[in-house]
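All protein chains but one are shown at their positions in the complex.
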Amino acid sequence: MPIVQIDWVEGRSIEQKRELAEKVTTAVVEAAKCPPEAVTIIIRDQPKTNIAKAGTLMSDKK
Amino acid sequence: MPIVQIDWVEGRSIEQKRELAEKVTTAVVEAAKCPPEAVTIIIRDQPKTNIAKAGTLMSDKK
Amino acid sequence: MPIVQIDWVEGRSIEQKRELAEKVTTAVVEAAKCPPEAVTIIIRDQPKTNIAKAGTLMSDKK
Amino acid sequence: MPIVQIDWVEGRSIEQKRELAEKVTTAVVEAAKCPPEAVTIIIRDQPKTNIAKAGTLMSDKK
Amino acid sequence: MPIVQIDWVEGRSIEQKRELAEKVTTAVVEAAKCPPEAVTIIIRDQPKTNIAKAGTLMSDKK
Partner (left out) sequence: MPIVQIDWVEGRSIEQKRELAEKVTTAVVEAAKCPPEAVTIIIRDQPKTNIAKAGTLMSDKK
């Protein structure tokens, strides 16, 4: 604990995932006053066909 | 908000995902009295090897 | 399966939850072509202090 | 209900998933005093590039 | 990792939660071949007004 689950659109590079992991961990550590070792992050890559906003799939957006 | 996460068995068509997104958004808008723009949906396609009911994987069901 | 998890702001009435459960189930049944008995819904009521958009807690929004 | 969601590192065999489903279901049935039919399990296989501990991706660990 | 999230109906005793944590951890350790220290469990207690099956809230079931 804390455990962080992040859903975003697939296609991000390994560098972006590395940056996400580092920066989100730092942010959580500062707010939660916990050691970095306590923070686990799960990144969930989602295809645009599997996300909808206002009833429209992201893959259908123009 | 609201945020809707739906896990179902993989293999659905894009038409089914589109219908799911439209109809679930309408349902949530009516019950929550919120604008459609407020509703985000994430669809999670799961292989039958990764779902179990009563201790049995769906891929083992006959 | 399908399993639907819905996060929304707390304070909704039992009637709204009932309407949400009925209408979302119907929507999922139509799109997934599954029987209603297969659909499970979990509603998660969230306080406004525990939701943020654009970095601002909903409880801090004016 | 109960619904169990398990995130672990991808690469497990079907035998391991079968064992996980059986044993976790038995564990939940004993603690919850519910019938096995009530227990649903979702297994989420995660690539090592999508999990971080202490700010470091598992794929970057040596 | 592994991370286990369990949703069940609220009202369980601390003894039941303790038993759930012990037994589910053992089950995961055996299937995943991981040390117990690697297993984190989150238990989510849900009121019957917030769970629906087949479109009906559990609190409305007779």
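Letters A, B, C, D and E name the chains as they come in the text, with residue numbers starting at 1 for each one.
Everything below uses one rule, namely that contacts are C-beta pairs under 8 Å (C-beta built on N, C-alpha and C of every residue); 3 or more make two chains touch, one makes a residue touch a chain.
Just so we're clear, the structure is a prediction, and the values are computed from it rather than from any experiment.
Novice: For the chain that is not shown, enumerate the shown chains it touches in the whole assembly.
Specialist: Computed over the complete complex, the missing chain touches A, B, C, E.
Novice: Mind listing the chain E residues that contact the chain we can't see here?
Specialist: Its contact residues with the unshown chain are 14, 17-18, 21-22, 25-26, 36-37, 39-45.
Novice: Going by the touch rule given at the top, which residues of chain B touch the chain that is not shown?
Specialist: Given the touch definition above, chain B has residues 1, 3, 40, 42 touching the missing chain.
Novice: If the missing chain were put back, which residues of chain C would it touch?
Specialist: Residues of chain C in contact with the hidden chain: 7, 46, 49-57, 59-60.
One rule holds for everything that comes next: only the chains that are shown with their structure count from here on.
Novice: Chains in contact with chain D and with chain E: which ones?
Specialist: A, C
Novice: Just the number, please: Cα centre separation of chain B and chain E in whole Å.
Specialist: Here the centre of chain E sits 21 Å away from the centre of chain B.
Novice: What is the distance in Å between the mean C-alpha positions of chain A and chain E?
Specialist: Chain centroid spacing, chain A to chain E, equals 24 Å.
Novice: Could you pull out the residues of chain E that touch at least 2 other chains?
Specialist: 1, 3, 7, 46, 51, 53
Novice: Based on which chains touch which, is the overall arrangement a line, ring, star, complete graph, or other?
Specialist: other
Novice: Each pair of chains that touch: what are they?
Specialist: A-B, A-D, A-E, B-C, B-D, C-D, C-E, D-E
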